[in-house]
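Here the complex is missing one protein chain, while the rest keep their positions.
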Amino acid sequence: MTQELWGVFLNAALVNNFVLAYFLGICPFLGVSAKLDSAGRMGLAVTFVMLVASLCAFGINRLLGMIGAEYLSLISYIVVIASSVQLVEMFVRKTSPALFKQLGIFLPLITTNCAILAVALFQTQREYGLLEGLVFAFGAGMGFTLALVLMAGIRERLRLVDVPDVAQGMAITLVLAGILSLAFMGFAGMGASA
Amino acid sequence: MFGLRPAFPGGVRLPAVERHDSDALIRQMAFASLLRLPLRQHAGAASVAVVQPGDEVMRGQLLARAEADTAVPLHAPATGRVVRISAQPDGDGAAVGVIELAPAAGDTQEEITGRPLDPARCSPDELLRAIGDAGLVGLGGEAGSTHERLVRARAGGARVVVINGIEGEPGQARVPALLLRHGPDVIQGLRMVLRVLQTERSLLAVESHDGEAAGKLVQTVGADCGLTLRVLPPRYPQGAAGLLLRSLASNGADLNRAEAVVFSLATIAEIGRLLSRGWVMTDQLLTLSGDGLDKPGNYRVPLGTPIAFALAEAGARGDVERVLLGGPMRGKAVAGLERPIVKATTGLVAVAAGSAAGVPEPMACIRCGDCVTACPVQLHPAELGLLARRGENEAMFTDWYLDRCIECGCCSYVCPSHIPLVQMFRAARLQQRRLQRLAGEEVPA
Amino acid sequence: MMPSSHLLSLRGAPHLHADSAVPRLMLHSVIALLPVSVFAVFLFGLAALATVAVAILACLLAERVCGPRSALGDGSAILTGLLLGLSLPPALPLWMVAFGAFVAVAVGKHLFGGLGGPAFHPVLVGRVFLQAAFPSAMAQAWVAPLAAGRATELPATSLALPFLTPDAPYDGISGATPLSALKAGEAGEPLLSLWLGTVSGSVGETSALLLLLGGLYLVYRRVIDWRIPAALLGSVALFSAVLHAIDPERFPAMMTALGSGALMLGAWFLATDPGISPTTRRGAWLYGLAIGLLVVVIRQFSGQAEGVMYALLLGSALTPHIDRWTRPKPLSEGVEE
Partner (left out) sequence: MADAGMISEREDGVERLRLGFWRENPILVQALGMCPVLAVSNTGVNALTMSLATTFVLLSSAIVISTIRGIIPRQVRLACFVLVIATFVTLTDMAVEAFALELHQALGAFLPLIVVNCMILSRIEIMASRQPISVAALDAIGMGAGFMLGLVTLGSLRELLGRGTLFGAQVMPDRFEPWQVMQLPGGGFFTLAALVIGFTLLDRSLKRWREVPA
C-alpha cells in the first residue's frame, strides 16, 4: 500500500510532472516564474488548492454517482472548487492574516488554473480512492512547485544575459521548459505504477 | 586546503617578493626648479594660504593654515620665493589652489626648526598639537590628517597600536628602508603615539619577506617599549587596515578589533623623525619602481616636485608608456607629468612600452566565480559586473553591497575574461556619489 | 629623455593581471581530453575519429553561423564538439552527430546569449536532445571494442544519408554499455576492464582511468574546481556503497558504480563548466553532492541505465538556488582606512 502511494506521488511529482509532461498550468508557469519569491508562494498556494480540489472531486463523484448524474460532474467541479477556495480564502484571512498575505493574491487566480481541474479529472479517470487522490494532488502540487521554482531560478539568472531579442520572454522560457522536460525524462520509470 | 590558511577571505597571491640590500637604500632627491604645492594634498579639507606671491620663504615655514578639523597645515619644502598662487584642476577635475614656489639656487637651504620633542618629557596634548602642526597625514594610502585620526582614536578608547608594516602595493620597498634605516625614528614615533593614546600595548605586523628586518628592529630597540612582532604570510591586499586586523586575529594575535588603531609604518616613522628633530613635513619617502626606470629605488622627494622631474632623477627612459601614482594594483595612471608629488602620494611606477603586453579585449563573463573567491570583502563581483553592464546601478548598491567595495582590484586581476570589473565599479560609485551630491544640494532649495 | 604626456596610456587600475585567460582554460581542457580521445580511436578506430571530427566541425560551423566572429577564437566551440563527440555512441549516423552538435551550439549556447550565458551545458543539451529524438539509434549504435578492420572502415550505420534511417542495422551489441548490461541483469564486466576501458560504450566514455587522469590534470592546472568532482564522485561512492550494503544482489558495488566513463566525463569535464556550476566553494560541495545523489537515484530507481546526463541537467537547474543559499556575506566592519 505504502509502495503504491509512493508510486502515485512520484509519478505525479516527477515522472509525469504536470507542467513539464502534461503542459498543465502553463499560464502561471510562464507568468509567475520570473521571480523566485512569488514562484515559491504560487507553488504552495497551488498545492493547497489542489488538495482542496481533490477532496471536493471525491465528494462530488460519490454524490453524483448516488443520484446517477455523472454528466454534471464538470460543472460541479468548477463551481464547488471555486466556492470552496473562496471559503478557505475567507477562513485564512480571518485566522491567519500573515498566511493570507503570502497566498492571498494568488488564490483567486488559481481557481481557473487548468492544473487544478486536471487533478479532479485525472483522479476521477484513474479511479483513485480518497487517500490516493490526496497523495496524487499533493504530488502534482509539489511537482508544479518544483518546476516553477527551478524555472524561476534560471530565469532570474537569464535576466542579465544577452538572449537574442526575438527569443526574449516567451520563447526562451519555452525552450527552458523543453530542456527541463527532457531532463525530467531521467525519472521515467520511477515509481511502479507509472 | 593545502598550505597556509588565508588570514582573511579571498585576496590574491601575487608573485613572491624578494628583498635585496638595495631596498634599504634611501636617496635624497634634488629640488626641481619649480615646486607646485596644492592647498589640498590629502583626504580632507583644503588649507588656507598665508603667503602672497613674491614672498620669500624659508624651508619649513608655514605656507597655508589648517582651518577645518580635517585640514592640515602646509609648509615650504624649500627656501625660495613664492612665484604665483592660482586655482588649478586637481586629478579629479575639481579646482584647488596651488602655491608655486621657486627654490633658491645653490645649496644654501636655510631651515626653520622648532623645538625637538622627547616623548618621555612631553604631555600627550603637547605631542598631539605638535603632530598637528607638523602637517602630518597618513602615509599608508589613506592620507587623512594624522592629528584628527589620533583625536578620534583617543576618544574611541583605542588600547592597542597596530603598526601596519605591509606594503600596500607590489613593487614597493618602503618597509625595509624604514625598518633598517629609520629604526630609531620608528621607535620614537611609536613612543609618541603610545603616549598620546595613554596606552602601552603595541604590535608590528609585517609580511614574511620583511620578517627578518622587523625582527632585528624589535630585538634591538623595540623590546623596551613593549613592541611585539607578528609575521604574516604574504597576500594582497593585506595592507588594508580592516583585513590586517582580521589577519592578525586569525594568526593568533590577542586583539580586540574595537580597541585597535592601525597606523602605517611610514606614518609612525615620520612622526618620530620629524618631532624628535623639531621638523615639519616637507618631503615624502617614495619607492620609484617600474621597468621604465634605470635607477629605481627609494627616494626622499620634496613635496611639490613634478612627476616628470622625479622620474628623470630616477633615470626614466624614453619609452615610458604609463605612469602610475601609487602602485600597479590600485594606482591611478597619470595624464600629465607636470602634476606634483603630494602628501598623499605613496609611490610612483613607470611602465615601459611593450612590457605589459597589450591589454586583451574583455570577453563575456563565464561565471567561473574566481572573482567571488578573490574578493576580500566577500562581494559578488561577477553579479555586480553583469549588473553594471546593464546599467542597473541601483541594484548594485541595494542588493549587492557595492558600497563596501575597497577597490583593491583583485577581481579584475583574476578575471580570465579580462573584464574591467573594478574599473566598472569605480565608475558606478563615482556616479552614485555625484547623484547623492546632487540630491543633497537640492534638499535645501 | 622623458616621454611626452600625450603619449601616456590611461587605463584604470589594476595594471597587473594574473596569468589566466578563457582560451587558455579551453586549451587545457582539450589537452586533458587528448589521452582518452587517442585511446578511443585505438579502441573503435575510424568510427571514433569520424564521430569526434564531425562533432567538432559541426560545432565550429554552428558557432560561425550563430555567434559573433570573434568568438571562434576562444576555443569553446572546439571543446563543445570534442566533449559531444566523446559522449556519443561510435556508430551513430554522422548526420545525427552533426545535428546534435548544431542543437548544442545554436540552442544550447547562442539562444542563451553565447559564452557564459547558458543555464545548461550545451553539450548536455545536444546529447539529451539526440537521446530523446533518436532513442533507438542512441541505444544501439555501439561498436565492439578492438574489432578487426576498425582502422580502415567505418560502420555502415555511420554513413546513413542525412535524416534517413541507415540501411544496415545497428550492431547493437547486447547490453552495450556495462551499466545497461547490469541493469538488464547480465553479468557485468570485470572491474579491471571497466576501469581501463576495454569495453563497449560511447566514444570517450570507456576508460574511467584516463578520464580521471585528465581530470586530475585540470585540477593541477587550476582550470577546474576540484571540489565539484570530489563531492560528486564522493556522493556517488557513498550512496552506492550504502545501497550495495542493503541489497548486494540488486545494487552494484561502489567501484563498479564509479567505474563508468560517463560518470567520469560528467564529473570532471561537464559538471565543472564554470557557467553552470555554483560560484562559491560551499556551493560547489552542495552541487556535487546533489548531482551524485541524483545519479544514483536515476540509475537505480528509474528506467534509465545511466543517469549522469539527466543528473547534470537537473543539477545545473539547481545552481541558481545553490548560489542564492551560499551567497557570501559581505564583510561590514572597518575594512577601509
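As written, the chain order gives the labels A, B and C, with residue 1 at the start of each chain.
Throughout what follows, a contact is a pair of C-beta atoms (placed from the backbone, for glycine too) under 8 Å apart; a residue touches a chain by one contact, two chains touch by 3 or more.
Remember, predicted model here, so these are calculated numbers, not experimental data.
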item: Touched by the hidden chain, restricted to displayed chains; value: A, C
item: Per the touch definition above, residue among A:39, A:85 or A:117 touching the missing chain; value: A:117
item: Contact set of chain A toward the excluded chain (per top definition); value: 20-27, 30, 71-72, 74-75, 78-79, 82, 112-118, 121-122, 125, 166-167, 170-172, 174-175, 177-179, 181-182, 185
item: Interface with the unshown chain - residue positions in chain C; value: 93, 107, 129, 132-135, 137, 160-161, 163-165
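Methods note: only the chains that are shown with their structure count from here on.
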item: Overall pattern in which the protein chains touch one another (line/ring/star/complete/other); value: complete
item: Contact-richer chain pair (by C-beta pairs counted) among A-C and A-B; value: A-C
item: Whole-Å gap separating chain A and chain C, where each centre is the average of the chain's CA atoms; value: 34
item: Of all residues in chain C, the ones touching two or more other chains; value: 113-114, 116-117
item: Multi-chain contact residues (two or more partners), chain A; value: 161
item: Complex contact set, residues of chain C against chain B; value: 1-3, 5, 7-18, 20-22, 24-25, 70, 74, 113-117, 225, 274-275, 278-281, 327-337
item: Residue numbers on chain B that touch chain C, as the complex places them; value: 9, 12, 14, 142, 170, 240-243, 245-246, 257, 262, 308, 311-312, 316-324, 326, 328-338, 349, 351, 356, 359-361, 363-370, 372-373, 375-380, 382, 401, 404, 406, 409, 412-414, 416-418, 420, 422-423, 426
item: Chain C residues touching chain A - in the complex, by the definition given at the top; value: 107, 110-114, 116-117, 119-120, 125, 128-129, 131-132, 294, 298, 301-304, 307, 309-311, 313-314, 317-321, 324
